[in-house]
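All protein chains but one are shown in place.
Right, chain A next:
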């Protein structure tokens, strides 16, 4: 679909400036003069990290700014609409019919108290496009085109009655019902599992091609963008870094930042640590026959059984990755080992010592040796405590350090995670996402553990920041002789840091693989499906990907 259209572009954005007012009432410019065009039928990707302004720009094409933001300068034209000069009423008339929007989280963007059909055809109701019956028929047609199951009846359900992947496709139907000339996709697959993402991407691609409309695809994921976009705009800090065709951006990037993004996509692999036969000790972590679940206990087992018969060993100095999609039980495994969720059967041995199932009955020494780092530093760090206090508490608890000694150790720990000593006086809210995750890690290190359970610790971070955290983990490992159990849904991060990988599906470990040769060694159909679903930095990947539909049906919940 390479476009060399010399007609008037459908969209033209010139010198766009958007300002925002911060909580402290300070005015900042978040979009600093952005220009781009979109030809009719072309799909343009806006790519960048959080804070790059990609969503702000996309929303401004509909004349919408989030509360606190305002368009301060420049011109946006979509078709014949001069968006920047329109009145509120004119903008409302344009939304849905000329430009429409596919949200990041369809689960949140559907009104929970209305039936799906009413929401899908709402654009037609608002703008009086067609009679209701006709709109319903058209919606069913779109459901069919988007490969949704039961297209005739799925609209009668409420949003909570369908899966996330289905909702995301339903939101595309909602965007396409008014035959818009431009569709804005705001990170529409970020919240989805990789195997689901493929189907959704395919559905989007074919629906867009059939409708002949242009698109703006907002994403932080270069590999996903490569599958769907004709051209890519790389953004950073509200400024355009580079514009080019997808092929050119991926294969011949000019800009230094683009190169950095591409490099962060595939972090350097890890040379597997050999199991040293000579001074081989007991495994640092040994899990046998582990079962855990939630809910009231009946007949010695909880009602909702999540983990079923998990067995593995982790040798000292080696790292174990746990991969799987949402609901596979990987976080539950970490919680069961840490004792937050006491397993109802099976045992956990750390360095040969069996741990009590629940946290409360474990000794202080047992607690110290295993630390957990959670995914969201925002919620794991007490917002009312200073960094010194957050890191200092485990120092007092485990080591009895107080006063000057404690302060000195806090500075040491901050230095270990490459943060300046004066940061200890700040509050978590004053730190960036990557800094917070470093503090989160320093808090775990304060206990001087031998094993750290990392639960999706890089998932909420931008790629470049995440790559830096991975580097830090490696460095800490070689300095302190730690072992990590690294839980993630992202195969490339696991590949970068782990020696062995467990593939989980519905609470069961389906396969154990060496991290460096995951795709070669995988034999279980689910591992193969999962590994083949990870998007590659290749514009032809999605088109050439062949997956067995029976397999997909067997292993996914859609």
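As a working rule, a contact is a pair of C-beta atoms (placed from the backbone, for glycine too) under 8 Å apart; a residue touches a chain by one contact, two chains touch by 3 or more; residues count from 1.
Throughout what follows, contacts and distances are computed from a predicted model.
Hidden from the displayed complex is a chain whose UniProt protein name, among "FAD:protein FMN transferase", "Formate hydrogenlyase subunit 4", "ABC transporter permease" or "Protein-methionine-sulfoxide reductase heme-binding subunit MsrQ", is "ABC transporter permease".
Screening A:57, A:76 or A:94 for touch with the missing chain picks out A:94. Remark: the omitted chain is touched by one listed residue; of A:29, A:122 or A:490 this is A:122. The chain not shown here is touched by just one of A:18, A:62 or A:380, and that residue is A:62. Interface residues of chain A facing the missing partner chain: 59, 62, 64, 92-97, 100-101, 103, 105, 108-114, 122-123, 126-127, 158, 160, 174.
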